[in-house]
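For this depiction, one protein chain was excluded, whereas all remaining protein chains were kept in their positions.
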Amino acid sequence: MNGFDDFSRPMEYISPLDRHFRSVLRRYIEQEVMPFRRQYDEDWKDHAIIEPAFDKLMGELGLQKALFPPEHGGWGITRSDYIFRFAYMLCEELGRADTGMAVALAVTFWPLLVILVEPFVNERLIAEFAPMFCNTKKAVFAANAMTEPQGGSDIENMGLLRGRTIRTTARLEGDQWVINGHKLWPTNSGGAASLFGVPCTTRPGSDDLNDFAFIYVPAGAEGVTQGGPYEKAGMAADKNGDIFFDHVRVPAWYRAHGPGSDAEAFYQLIPFGQVASSAFLTGAMMNMYERLNEFVSSRTYRNRPLKENDAVAAIIGRIAGDIDICRILGHEAAMMGDRRNKPYGLPLTSEELVGKIRNIKDFISDRAVENFGKAMDVLGLYGPDRDWDIEKHWRDIKIIQLWMGGKQLCQMESARYFFNCETV
Amino acid sequence: MNGFDDFSRPMEYISPLDRHFRSVLRRYIEQEVMPFRRQYDEDWKDHAIIEPAFDKLMGELGLQKALFPPEHGGWGITRSDYIFRFAYMLCEELGRADTGMAVALAVTFWPLLVILVEPFVNERLIAEFAPMFCNTKKAVFAANAMTEPQGGSDIENMGLLRGRTIRTTARLEGDQWVINGHKLWPTNSGGAASLFGVPCTTRPGSDDLNDFAFIYVPAGAEGVTQGGPYEKAGMAADKNGDIFFDHVRVPAWYRAHGPGSDAEAFYQLIPFGQVASSAFLTGAMMNMYERLNEFVSSRTYRNRPLKENDAVAAIIGRIAGDIDICRILGHEAAMMGDRRNKPYGLPLTSEELVGKIRNIKDFISDRAVENFGKAMDVLGLYGPDRDWDIEKHWRDIKIIQLWMGGKQLCQMESARYFFNCETV
Amino acid sequence: MIGNLEGLFLMPEKGIDEETQGVVTLVRRWADKEVIGDRLEYRRNYPSRFDEKRKTLFLAMGLQRLAVPEEHGGFGWHTPGRMRHVLRVLTEIGRADCSTGVLLAMNCALFTVVTRFCDGRNGLTDSLASSYLEDEMKTASCILTGPGHAGRETPLFKGRSILARAAAAGESATVSGEDLRPLAAGLAADRFLIVCADSDGSPCLALVPVDAPGIARSERVKAAGLDALANADISLDAVTIPKDHLILDQDAVSYLSACLNLMLGGVSLGAGLNFFEIVSDWSDSRVIKGGTVLKENPLCASVLADTAEEIACAGFLLHDLAGIMPLTDHPGPSGMEAVYTYSAMIGAKAQQGIMRAINRGLELMGSAGYAREWHAEKHWRDVKTIQSIMCGTGAEAPVKMDIARFFYNCSEI
Partner (left out) sequence: MIGNLEGLFLMPEKGIDEETQGVVTLVRRWADKEVIGDRLEYRRNYPSRFDEKRKTLFLAMGLQRLAVPEEHGGFGWHTPGRMRHVLRVLTEIGRADCSTGVLLAMNCALFTVVTRFCDGRNGLTDSLASSYLEDEMKTASCILTGPGHAGRETPLFKGRSILARAAAAGESATVSGEDLRPLAAGLAADRFLIVCADSDGSPCLALVPVDAPGIARSERVKAAGLDALANADISLDAVTIPKDHLILDQDAVSYLSACLNLMLGGVSLGAGLNFFEIVSDWSDSRVIKGGTVLKENPLCASVLADTAEEIACAGFLLHDLAGIMPLTDHPGPSGMEAVYTYSAMIGAKAQQGIMRAINRGLELMGSAGYAREWHAEKHWRDVKTIQSIMCGTGAEAPVKMDIARFFYNCSEI
């Protein structure tokens, strides 16, 4: 093993873009993020150090343009057959440095995917929003305003609840939607996002998927109020807060696709989110390996390097082995997504695909939580020390385990698929 | 999920032979093995019920011919670019029914691989041994006589010990090798095998790999004595016993390749053995899923099917999820082997390949031990009951975890690779 | 337990009295002399040859009467305060043979429950006790709750299906049920202790002699472990028993479960301790990596440590459980509920811990781990069997529901 790049990837899956772009991206990250990340925690509110890094990555390097078609100034990634694998690469590299930063970028893509991925493409909205992201060198964020105060992750449990518990309402008045509701905790809220994708209901209490609407709301629209960012255990680069929609009006055509299609196009976000989460986690674990390797090579037990003690070797060997395994599985999950247009592939909304990808994300989350905890223990006295970076990831990756419905929703979706459960 | 066939496989890896041959094989297994396997335990010594099944599979269907080139009456699998994937399929299907039977077949291939896989091909020995396997309808077994009384799995720890601890000696006298030594526990010993591959040393105590010799010894040669099969916790279809070589003489050209090459060609067996072990385990787990699914769908807690209870669903969901993951990983391990001739592949003897494959086998073994134990607990009162088949696999798969150096050797080889350890 | 084991595996309790120590010492000698020191002879036809050793223990040494009240001629170890002593004895027996331990545990559980809940009905205790004083081996077989069948509603005990029904009528009662699976020894027992639902659907206990008319048995069940005990499914077609053989108190079911968790925990603990002895010997004599004694390799040492640690902690927790058994004497349901919950929790945790101890130790033994000759695999199969049957069904889920009900006041799970 020469370094963290030697963890396994299924070689047949690697996208043509991978080799070149990954090295450019990594150079940016090593220059703009790595040297400063230990100061991020104290910068959670102001983003005085964090924002310039975003500008470099998203604006200057241009990551925020990646999804849009070339005719709008973007890179056209959504038209390739490797969008999941591209996302995986991006999220893994960013996750290695800072998963909070990684999620802020990935979630900017999230609401845009609803209108950019075949078969759910809305050219008018693409043309409407592309300039906002493509014609600037400053970082521009989007957010998916999903979670509501009472419902927790109910919205992501579409398979079972079918939007029945959504309380944010959209009412059509003439050629405008009027939106009312209270959302909280989305990534890139707390003042960061310029554009929200808002899942809402056109008929409260209905579990008819035709009543589910996905509507875009510019953050500056009248009636949108945002609270400041919450203070949390980690992930300072990702701001989260409350968003209130009080009789917010947007054009009628700001709805993504229309009855039925909205729900389907929105449901596609689940596999994207889970694959990205898996990539954040493997990226963070690869960085953990780098630091851990340094520690076990230079510090000793019985006056021999820790890694030369068979008992310690077994512990760290298992950690590295798990990283290898997680990376294989993460790429397989990405490939499941990219197979959607192949004859043997599955649509992104199929129960099988969702169940299997949730299962992989749940597995990788568990391994990450377990192995970061273990790695801190290997460092022992130095485990909780921020200078070793592992405790930072340890705080951050727990959040990844908990979001998007957390562990239990993953477990239920996967059980539902594997055992044809009807009520769980 | 419709059934156990729906567990994930990386679709791009499936060999052209897979679809058709798998269904033929499965039909044989369902007719000749499944209906009788619950009686195998009591048949451990006589093989009165077990032997006819072997004759059907190995002789009649002809599995024992698979490796040999067509010009000798075989199927030429070793000349394909998918030998690992073929082996995976075979071992998985057999493992679903009976891992003891699976290993008896796979180990028949094992010593033959030493002379059949490029770059280590010995045409003269192929011509010598092919008729024994290809010109009969009866099952013919081979065995790898590795383990010695004192050394345990030292022989498989080639990376560290380099044959230093081998006590079975080979001395060249004229055009004959004279072999002396005591081996024990190989699969297909206890009287089953017709041909042994015997790792031995031409200079006891040497750790020069040139002194390692792999020599073929027909079971009927003068001076070969075998003890009866041992009684064990499971795997009745696999006989194990003592083998004594007392001044056994074989032609000088029965040595596989010669100094240096023997060790390398032999070391190739490790990845084969680990990939096959992984396949046995996923096959057994797929069968466990079948039976478990039946139980949790028909039996109840709080008067509802067990699988409809969220807490039970989480447990069985995790089990099924692990099977899905293990199957993906097992195929990846097989593909690592089959990539050996690709530009981006690794030779079978590379530390990276061995470390990564051992890691996957160790992982799958752990998941199998854990999940079979858990599945027995789900069945509770009925868990230890042979009629549910799960306890049978539970006994068998523990053996798979323990063989080939067991868990700890896997851990050390994988730690050695990932952390460049020098002494573990 | 051999002296050395006691110095290694500490117990939280204060010393035990001389009488108890005497019994423990006797049983230890039986285990070492009759079974452990003599194991190689048992390689063929193990179960039947074992019968005779068990007779020594049950009859000659009189352990069959361990939980029979003193006034009825027994040792009188049937009170909550005695549970820690029963635990010790069962641990000693488990070291030798789990099957024997399971039999004695079921006998002890029978007397512990009957003497407590049949206070006003000495007739039952009398007749039971006198039968256990005879010079013949007696064996009770417990039938607890189990999984129900989809589509068929049953009364429940803490979520688990009660598959037998009992109905009192005048001076007698009838018990019915199809294909009930005893914990063990369904073919060897002379009486069944069965969890039933009474006519209101409430949990109760029925004591049924095996020779009562209307009882049918399936063929012998082939099982992973406890080879020496022949089990089978039992069907009862309106079997008549005296009315005082019915214990109409839900607490009796809780108490039975608590006793079995503790006692079978003790049996498995004993198996774990003997496994520790086996793996100690092994690791002291085998060489790996061409020269290192196995126990001196740090990785092997850490696996060995896992084995010792799991057993030591299981021992602590089981003794803690024995220590809180007297809480069942506290009035009101909270004492019994607490003990029931803790017994389910510690019972499951201890069994899992011991199972993990053995599983890890086996990792070091290679083929000696699964060769019958070494007896390590016997403990492995026996403990797993005990662990599985004590699960009931659904792995740890039902126990987790018990725990959640107690600690979080859940009412619908």
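First chain written, first letter: the chains are A, B and C, and each begins at residue 1.
Keep this in mind: a residue touches a chain if its C-beta (ideal position, glycine included) is under 8 Å from a C-beta of that chain, and two chains touch if they have at least 3 such contacts.
Bear in mind the structure is a predicted one, so any value in this text is a computation, not a measurement.
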item: Omitted chain - touching chains that are shown; value: A, B, C
item: Option touching the unshown chain, where C:Thr174, C:Ser283 or C:Gln351 are the choices; value: C:Ser283
item: Contact with the hidden chain (one of C:Arg39, C:Lys55, C:Lys295 or C:Arg372); value: C:Lys295
item: Residue touching the undisplayed chain, where the options are A:Thr225, A:Thr300 or A:Asn420; value: A:Thr300
item: Interface residues of chain A (partner: the chain not displayed); value: 38, 41, 147, 150-154, 157, 160-161, 164-165, 185, 230-234, 240, 297-306, 309, 311-312, 315, 369, 373-374, 376-387, 391, 394-395, 398-399, 401-403, 406-408, 411-412, 424
item: Absent chain, residues of chain C that touch it; value: 7-8, 10, 12, 276, 280, 283-284, 295-298, 301-302, 304-306, 308-309, 312-313, 316-317, 319-320, 323-324, 327, 334, 338, 342, 345-346, 349, 396-397, 399-404, 406-413
item: On chain B, residues whose C-beta touches the chain left out of the figure; value: 309-314
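We adopt the following convention: only the chains that are shown with their structure count from here on.
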item: Chain at maximum distance from chain C, centres defined as averaged CA atoms; value: A
item: Centroid spacing, where centroids are CA-atom means, of chain A and chain B in whole angstrom; value: 41
item: Mean-CA-position distance for chain C and chain A (Å); value: 50
item: Two or more partner chains touched - positions in chain A; value: 309-310, 313-314
item: Multi-partner residues of chain C (at least 2 other chains); value: 299-300
